[in-house]
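Here the complex is missing one protein chain, while the rest keep their positions.
Entry: chain A
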Amino acid sequence: MNPRRKKRLALAVGLIGGVAAVASLLLYALNTNLNLFYTPTEITRGKADTGVKPEVGQRIRVGGMVTEGSMVRDPNSLHVEFAVHDAGGGSVIVTYDDLLPDLFREGQGIVAQGVLTADGKLEASEVLAKHDENYMPPEVAEAMGKNHEKLQYSEEQKGGSR
């Protein structure tokens, strides 16, 4: 390789290395802020590295699994309450007054955005269902005993007060 090419090669490799270093430092510094949501454990105990706890009245996102058997639905309206837990053992109650997304199930991962109230509940204005990376035909899911029924709404609930 002639010296001019060698110089250009060194410059190009240096450029990539430099940008990679800057980007990794930046991402490292921003690490916790890049998470989309708090986990229920982080709400009760604070973030693992900084100990920052969300305050009452703050708008936050909570992500976790809907606890099996925790869902309480009002028969006359869309109001619904359910607990969200995570592997760390934390749990938080979420209340919501709108149609839930198609993928919402007990045992399913969700991300809820809303305001933290004084009694430690999250008054959600938006509930997003998180899909996992598993895809399978219904027969296979049936055989594995997976819950895959969609939520049904009665006419009364749909017409009920918001």
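As a working rule, contacts are C-beta pairs under 8 Å (C-beta built on N, C-alpha and C of every residue); 3 or more make two chains touch, one makes a residue touch a chain; residues count from 1.
In the analysis below, contacts and distances are computed from a predicted model.
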item: Chain left out of the displayed complex - its UniProt protein name, from "Glycosyltransferase involved in cell wall bisynthesis", "Peptide/nickel transport system permease protein", "Na+/H+ antiporter subunit G" or "Heme exporter protein C"; value: "Heme exporter protein C"
item: Residues from chain A at the interface with the omitted partner, ascending; value: 5, 8-9, 12, 15-16, 19-20, 23, 27, 31, 34-37, 39, 63, 100-103, 105, 111, 126-142, 146, 148
